[in-house]
Each structure stands twice: as structure tokens, then as C-alpha cells.
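One protein chain is absent from this view; the other protein chains keep their places.
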């Protein structure tokens, strides 16, 4: 596949700076660029690579202002990363033609399951009673759907995804390999030294356009639903406990853990390994730095850091103060000496 | 299903406060209550919901003392959460009738495996040589049992549980989807820049009444056994390394990690994301706050917090002192000025 810069610019509604007739035939990272390659610059950290790139063309933001001469052709757009994502999607779709389709004779489907049109169900897939599967759904090998599960149209479940009975997955979702949806919440009534299991009779509801990472776990509710809002993006190895609610458009990096009954607002972004305690509320548009620990409810619209998490700039200052403690101890000793204490 | 409050009170040996003839037909959370619903109050944080509940009846502790008028009927018991757990279990058993049973023709069982009475083995289950499976065991689809594995009676292995050769799972256990029992411990002998794998020839022994969360990993011992005591409850995505021993009745929240050869006592409770170093001992009845890091042995019977973990109240004080550091620096600067330092 070959494209001229002019063709790409038309597709992206972009302006061209440099040779508009240049031809690209592959995509590449800016730090590993090749002649004939199309690359992009979004993270300013990588700007210096652009000045020495061997790529033929680079997609950059409209407001990018080179401080050195650039030899490749620039394709200027509002949002370089977004434009590049669109091109990759286009590239991907062409490459991934001839997708498998149909239902493998080696799958095991309950006779009461309702299967939509144009579905792919791979070998060794298990589909329980009364399951409902929408159109264009893809179930890779070793997927297991318990009884009464619902999967919306155009959703992809990668190999080995396990969905317990009665859980609901929306449309246009992607669940990566090994994700477990609807295991029992961790609920026990304690009486002296004895634990009595609290049956978890609720379910999990995942709304549309959600992506869930590999080996991530989302537990079913004790009663009612654990709920993952529309357009939420969750990375690998994340734990979402029973009765948690995550507002639409929030994103969690890998190894985040949200404890039971916590409520996370809309459009929150959590860094890796963040922990949120149970029964608290995190407001809309909260950002949490990696490894933060949240033990109390947090007001929305702010950035927090640390464990326990406090406003980002305060934590940054405390980190600096902490590093200067040796000096502070010396200063105090000096003062005491001066005063003969 | 409908029950009068009188019927429920008899079942729970409870006393009634209010309309004993009231009828309930569902269970509900106190914050999402509905007419005809039975709810409960255990966490004091949720008390205010009780005063405005639409539920018909609520199970509360005997010592609950309302500070505002309550319109629903109160069912008073010693331990409200425990009583509710029992009712849920009852409800669950009625709802989950017609469980699957028998051995799927799509399972693959070694001819040398010994299978108990009244067992369910789902499709695509793999059972190795000389495996012994007790009565009433349930193996969901995609379970894999290596050679010489033993599974005690009434144990449930959810979809995709993998148990390596020679490991032992007790009776009345529940292992959630994707749990991996008996993978090789992380042991390498280092010689200059080279790693030599130390074969892990031990196994894992899980005693009775243990529950293990989704995608949790418990590694086999180098020699001897990694041992999980009776009645231990482990949440999702937890790591238990080789040769660890966990005493009976302990509970670990999600994403806890216990390093090799550590010994954890009886009736310990660890919050989420706690880490425990290898080759140390944690005493009985230790509680660890979320995200704590334990690098030295800890005496039993106490609550710890922080990384490195110290007694809870000390850590809480240090958190406050740390927050006041800006002020302390100012005070010292002031003192120095005063003394012309």
C-alpha cells in the first residue's frame, strides 16, 4: 500500500508543509523511523527525534513550532495523536481482512442461547443457557459465558475471557484475554474467628464502548450491580470490587484496585497501582498519580498524589521537604547548641 | 417468594419492632431500597439511609439505637450482617436450583482419575492421571487439573482454574475463575550474570473451607508445601509465593503479595495491595492497612500501617507531622533569624 502525502492530508483534513507528492508505504515510531515511513509527534519529549528523522512524513500538531530545520514533510492537524490513531485504524482494517467468522463445530452452545447475525464463535467456547449474543460479536477460543449472560453487538471477547452468570456486557466493548467478569465479591460476615460467606446475588453491568484489559477482574455485586459506565477504559490486572460504580469516560491504568462500594466519578484518570478504599466517593474529573492511595472521599476536578492522596502540588512539596530532613535536623541541633540546650 | 416478617424472625431467632405481619418479596441495599424489600444495616456509615428507607423491613443489630423515627419494621438480631448473609444464602439456594450435573462428553478425563459421586464436570475440562476428585465437586468449563491433583468434596472450581500437578485442594473450597495453583516458585541461583532455574519440586496444599479469588496465583514450594490454612479467604489478583504458610482464618484483600517463605499467622487481615517480604514472620491476629509494606517480622495482635509498616497510631501521627513540615521549616527559619544564624 502506498499513499502520497496529499492523499493522507485529504483524509485527515490537514495542511502540508514540504513535499506534498512524497510517498509513504509504512508507519513507524519517530525514534525508529525509516525512509518511506509515516510517523507522528505528540509527546514533546520526543521532539528531538524529529530533527534527525529518516521518515518521509510526520503528522504534527498545528501549533508545533520547530526550533531546528526539519527535512521530512510535515502534515499539520489539530491533534496529531488522534489523527495517527485514525490512520492506524484504517491500516489495521485493511491488514486484518479475512477475519474468521461462523460458529466452530468445536464450540459448546446451549440450545437456549440466542445468537445474533454475523457472529464468530471459536473452538472450545462455552455458552450457557439463555445467553443472548448481539450481531457481529466475536468470541475467541476458550471464552466461557455463564447462564443468562448478555453480550451487546460488535463486542469482542478475547481468548479465555470468563463471564459469570447473569452479567451484562454492552455493545462495542473489547475484553482482553483472561479478564474475569462477575466473580463473587469478597464478602464475609465475621463472628469471632469464623467467616460466613455472604452470597453475592447481584451482577456486573458493563455499558457500551468499554475496553477491559487482560486478566482484569470485576466482581459481581452483593445485591444490585457493579457498574462500569459508558466509554470507560481499564488496563490489565485491575481489580474492581463488588458494588463499585465507575462513571462514564474514566480510565484506569494497570494494577489499580478499587475496593467495595466505592463510587468513582466521570472522566477520572488513575495512574498505575492506585488503590481506592471501600465505601468512599471520588468526584468527577479526578486525576490520581501512580501508586496513590485514597482512603477518604475526594472532591472532583483536582489532581491528587501520594498515599494517603492529597492535592498534587502539596504532595510534591512534601516530597521535597522530606528530602531535606537531614539538613533540618542539623539546623535544629545547631540552634540547640547555640542556646546551650 | 413472599415472606412475612414473623416468618423471617422465626428463621433468624430475631425480635420484631413494628408491623410483624408486613410482607417482603425481595432483598435490597439500604441505599437503593424498594417497597416490599428486606434490607439490613451493619455499617454505621449507612445509618442515615435507614431513616428515609422505602424498604418494608430492615435487619439491624440488637444494640442499634435509632436517633430519628424509623418507618419500616425492624428485625433485631445479634449480628445483622451475619443474619442477612444467611438469608441471602437461603434465597440463593432456591434461585439456583437445577444446577448442572454429570460429566460432559466434551471433558477429557484420564482413565486413571478417580471421580466421586454427584460430581459436575463441564465441557473442555482436562483431568490428568491419578487425579482424585471428591463427592459433589463442581468443575466448570476450561478447568485444568494436572497429574496427581486431589480435590476435596463439595469444592467448586470456576471456569479456567488451573491446578498444576501434585497440588491438593481441600473440601468445601471455592476457587474463582483464572486462579492458578502450583505454578513454579520464582527461584533462580545466580552466578555472575547467569540465572540457573531452581526446580520447584514441592506442591501447594490448600486446606478446607478456603476461598480464592479470580486470577490469584499460589506458587508451589521449592521443597515441601506452600500451605494455605483452613478457612483462609483470599481476594482477586493476590500473589502467594513459594513456601509461604498462611495460618487458618486469615483474610487477604485484593492485590496483596506475600514473598517466598514468609509465614503469616492465624486470623490476620490484610488490606488491599499490601506487600510482605520473604523469609519473615507475621504473628497471629495482625491487621495491616491497605498498601502497607512489611519488611521485618511483626509481633502478633496489633494493627500496622505504612511502608515500612509500623504500629497504626504511630503511622497516623507521622502522616500528620509530615503534612505540617512546611510550617516546621518556617519555624526553624524564624528561630535562626532570631539568633542571627
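Points worth noting:
Each chain gets a letter, A and B, in the order it is written, and its residues are counted from 1.
The working rule: contacts are C-beta pairs under 8 Å (C-beta built on N, C-alpha and C of every residue); 3 or more make two chains touch, one makes a residue touch a chain.
For clarity, every value in this text was computed on a predicted model and none was experimentally measured.
Contact with the omitted chain, checked across B:131, B:228 or B:241, is made by B:241. Touching residues on chain A toward the chain that is not drawn are 27-29, 32, 43, 45, 79, 81-82, 84-86, 88-89, 91-92, 95, 104, 106, 122-124, 140-142, 158-160, 174, 176-178, 211, 213-215, 231, 233, 235-237, 249, 251, 253-255, 267, 272-273, 290-291, 319, 322-323, 325-326, 328-329, 332, 335-336, 339, 341.
One chain is missing from the display, and on chain B it is touched by residues 108, 124, 126, 142, 144, 146, 160, 162, 164, 178, 180, 183-184, 186-189, 191, 193-199, 201, 215, 217, 219, 222-224, 237, 239, 241, 243, 255, 257, 259, 273, 275, 277, 279, 293, 295, 307-308, 310, 317-318, 321-322, 324, 328, 331-332, 334-335, 338-339.
The rule is simple: only the chains that are shown with their structure count from here on.
Averaged C-alpha coordinates give centres for chain A and chain B that are 26 Å from one another.
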